[in-house]
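All protein chains of the complex are present and in place, except for one that has been dropped.
Now for subunit A:
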């Protein structure tokens, strides 16, 4: 039987027929590398010669005023928007500009959108189940059965994001903060190498913010995390390195203190330093 199966397994006949599922190569340091990226919409340059490097396992915060190009940058990395020029590399092997959204998601880049979008009709558990990294084509999904491995992974993530006691509740009845955590959990189910988190604490209470900070800090190291955030207090509480975007390119980069004392940054934020202090 297994001999027959191996005959049927045509992928194995020649090595070059094995689909490209190579791991992300981070031997040279960076996991994400953007060089000279530009994109314009109807003449408006949303991203202008952007250069950005994220190291493996790093927790990076990206700040910037409205319209600085933060969301557009995320769109480019995840394949939603194609840049007019420049190059975007994931590790030193994958050119992200040649891949579409699902392919990039499968490579291990997870994105959390600004507005939490969870599947409200499904339970917390089911939300995580759907997000699990596995074969997502039609037949395997139709025949999929709950295995111990999947169950263990779901429980692990439930613990990480602190929703274990709510696993059988419908996602629609969760609070705003809980939905955000569930969505981060859904990202974790895909075992991403790189997490893109868009404004995680918008609309959260003080306590929820603290828990979110703990959560993101606990993820760094195991994953590379990029956080886009407006709230300076929150950025200060988690940031190791901060990148300031302005008019589609990097204005300043460094530790929070260094960035906050940069006169150009102060000028852009027009008194934003008081808020940061």
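We take it that contacts are C-beta pairs under 8 Å (C-beta built on N, C-alpha and C of every residue); 3 or more make two chains touch, one makes a residue touch a chain; residues count from 1.
Just so it is clear, contacts and distances are computed from a predicted model.
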item	value
Hidden chain of the complex, named as in its UniProt record, picked from "Nitrite reductase (NADH) large subunit", "Cation:proton antiporter subunit C", "Cell wall protein" or "Urea ABC transporter permease subunit UrtC"	"Urea ABC transporter permease subunit UrtC"
Hidden-chain contact residue, picked from the options A:111, A:179 or A:193	A:111
Option from A:186, A:201 or A:260 whose C-beta touches the chain left out	A:186
Residue in contact with the excluded chain [from A:155, A:210, A:231 or A:262]	A:155
Where the missing chain touches subunit A, by residue	78, 101-102, 105-106, 111, 113, 117-123, 125-126, 129-131, 133, 136-138, 141-144, 146, 151, 155, 158, 164-165, 167-168, 170, 172, 186, 190
